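The structure is given below, and queries will be raised subsequently.
With one protein chain held back, the other chains of the complex are shown just where they sit.
Here is chain A:
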């Protein structure tokens, strides 16, 4: 089903018949070149650069772990971590809960399922575009759509949601939740795999709908919830476009939407502080790696595998 479960299955696979090494490597050649030139090479290079001072103009100068020390004492970086963590750990659970809730409702023999599925899915396709970020800027602006509606029902002295440091991040979180359609589709596919007879048997035994959800749906769907959780967290850590457009590239107001990737972009590609940006990139990789590993570790306690 997923890339994650594939990784687990690999261990058990043994040797079979005669190998076709030449053909295998010929077919794999473009991918292998890509792996070396586009992925592993640059990864090693960025690891090296993260220990240097490099601004593109002069050759890289080895400075040891200074970039990493600098990061610990960089208040803007620490703030960008706080903003990113808030974004990831508020928006991901809310988005997945909404996706699951709607999927469960739609799966209960709802007529017009394809229609609802399409309408809920459309924002996922457009959510990462600049056009939608522009729309968001208007909607949550001082005289934007949201405030127009709120004024019409009697509210006064409303803030500009994207120009107030207390609410700006919230609008971007909302944008992320708005794109719950793609996890919803994964949940719908998973729900269809659960045999209806489980529910029928539970109903005959007098189990309430609530009990059925927690005792049948949740355990059987938990591998898929886990899969969604891992991928959505990895993805959310790398969000960039919406914060960039909504804040006009500044991460403002007062750094309240300064996502980690946005700060990395500013350091690397606006100030050309490439050594520091490389160190930041490695910290991001470590953070994502730690949270993914943690996710796998915790999954032992709540993810239920049927086979």
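Criterion: a contact is a pair of C-beta atoms (placed from the backbone, for glycine too) under 8 Å apart; a residue touches a chain by one contact, two chains touch by 3 or more; residues count from 1.
Heads up, the rule we're going with is that contacts and distances are computed from a predicted model.
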{"item": "Which of \"ATP synthase subunit b\", \"NADH dehydrogenase subunit F\", \"Pyrimidine operon attenuation protein/uracil phosphoribosyltransferase\" or \"Carbohydrate ABC transporter permease\" matches, in UniProt, the chain that is not displayed", "value": "\"Carbohydrate ABC transporter permease\""}
{"item": "Interface with the unshown chain - residue positions in chain A", "value": "1-3, 6-7, 10, 13, 16-21, 23-25, 27-35, 37-39, 41-43, 45-46, 49, 56, 102, 105-114, 116-126, 128-132, 134-135, 137-139, 143-145, 148-149, 152, 178, 182, 185-186, 188-189, 196, 199-200, 202-209, 212, 227-228, 231, 234-235, 237-238, 240-241, 244-245, 248, 261, 264-265, 268-269, 274, 277-278, 280-282, 284-285, 288, 292"}
